[in-house]
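A single protein chain has been removed from this complex, and every other one stays in its place.
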């Protein structure tokens, strides 16, 4: 019987090693897999390349992973944040690398990675410094830049519901990058608040089919980043 | 108030003119918008380029549109069909043009058309006669062919549910090409069996958001292609 | 230039822009003053708001007890979903943007050039943390780009220029600029002032602009 459940966040991230590329779901705190990120801090691999829209906030979750110096490179669209100095400080000190990618190009590069499309053309960034060194081509009278797909060794995601096959639904705008990251990672690890029986999710409303998911771990009451930040929590404490 | 309803299939297709490019939803009969196709036959524009996975069956729906000599070119992946000689006869007589596109490349070219991606690379067709005349590039040691997006003036689609904004759900495998065609057409026309109030479709389960839909026409009991074919129906009779 | 005259305030700028949002539009509003546009769309018009993090049919800010930290807008603030809304993932959301499905985007700006070039993501300063978000996707993909901005920076320099100094967000993308002083169309001829804020003279606006203005008021 197919059963993708694992017993704990620690077990779920146990094979993430130094130098891995890790996609982390979430846009701000919506969809951020805090418990998986904290397990990754406990486990401790370094020299990670992390792909996320942002760089976390406060001193928990993704910001804590960066603060713990496990991340050598961030690929993201918006590394500045109102309530974290973790990334900016390391970046100004030259201690972390940044690949800045516009948000839509980031989503599409990840989707391409999952869909077996090695490269595509887009008009986004034409006329800006971000096209530097990239191939530009005129198609039907408009200029486009060639962008390459993004893949990862692991994806860490948060879902609303999951079944043993790995079928997923999400909560509102927590969906954001998760469906495309699930497709683009070799090993997709999902924390879910609600593990349900196979068949309990109507096939019409499955957002991420189980084929894209490798491991499911139940986290009943996931922490909220904003609450932890407001409380001044620092991980590891 | 936004209200995309129109009163009849005839009104829905009234501005489709000679030479239009028309995407038609459906894989076989699943998702085939028969009533819209019959309205298009009644309206009578010719020299159409039609994009569909197949070429219809029997003498109704898409096959009838072709038989009525309104279609000068088909773009599809599988023009042969067990129960129709309409396309094969015209094709052998040199009376209709065919652009043969593998099914996945067809879906992706349409999705690209809707997503503002003018071209992308894919490994599908490498080593086959279908790459003739196309650009091939080696990326990370594998050969890929450059494929261009497909757009259309109109899409004719069939949905299960729709609301006045044009939010759609589909019935099982009738979903097939509809969501990507809705994105890729300038004017997307949808026949629906169930018009529901705005808000009756849970925002989590909307498959095609209303932004991609221009016109909704209610067809309560849509005809089934296989039933019409079995009954020997010919349209127009 | 010491003689400061008050034009439209932030609310009035948003209100003025809202007049130009037609009925039935799909609209994306940037962070800051652009967000305020929604509350001023004239009665009788229905406008659908897109937020690029994955919601079409964004509604107003809910009461604190109705907020869900996972129902937020692109500025990461709590929002609601109207009846008839839809959630979707980021690739689908930016397909809407890149594929020219959004009718209007209203953005803030650091600089706008007379040919419609927009700079709103970086001052280009060496120690700045570059951050672009969805701005480059929006200006490349949305059919019509409006900018709402103060006419001048806090230190009085011009934001409307012959040519932008800062790195661009997009080339020749802005159609119209709403400032505290005027409404200005961007045309092949350059900046055309089509409306002045109450008690603002054309010459006063021209003095505060680093490009030639054409008076079409």
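When the chains are written out, they are named A, B and C in that same order, and each has its own residue count from 1.
Rule of thumb we're sticking to: a contact is a pair of C-beta atoms (placed from the backbone, for glycine too) under 8 Å apart; a residue touches a chain by one contact, two chains touch by 3 or more.
Keep in mind it's a predicted model, so treat the numbers as computed, not measured.
Considering the complete complex, the chain that is not shown touches A, B. When the missing chain is restored to the complex, the residue among B:10, B:196 or B:224 that touches it is B:224.
Residue A:212 is the one among A:87, A:120, A:170 or A:212 that touches the chain not shown. The residue from B:10, B:126 or B:233 that touches the chain not shown here is B:126.
For the chain missing from the display, the contacting residue among A:14, A:139 or A:198 is A:198, taking the whole complex into account.
Mapped onto subunit B, the interface with the missing chain covers residues 27-31, 53, 77-80, 87-88, 91-92, 98, 100, 102-108, 110-111, 122-130, 170-180, 207, 224-226. Contact between subunit A and the absent chain runs through residues 1-2, 111, 113-117, 163-165, 167, 183, 197-199, 201, 203-204, 206, 209-212.
Everything that follows uses one rule, which is that only the chains that are shown with their structure count from here on.
Seen from the Cα centre of subunit C, the chain whose own Cα centre is farthest off is B. Here the spacing of subunit A and subunit C, counted between their Cα centres, is 29 Å. Put simply, the C-alpha centre of subunit A and that of subunit B have 35 angstrom between them. Counting partner chains per residue, subunit A shows two or more touched chains at residues 108, 122-123, 170, 172, 207. With touch defined as above, residues shared between interfaces to two or more other chains in subunit C number as follows: 55, 81, 87-88, 91, 94-95, 97-98, 141.
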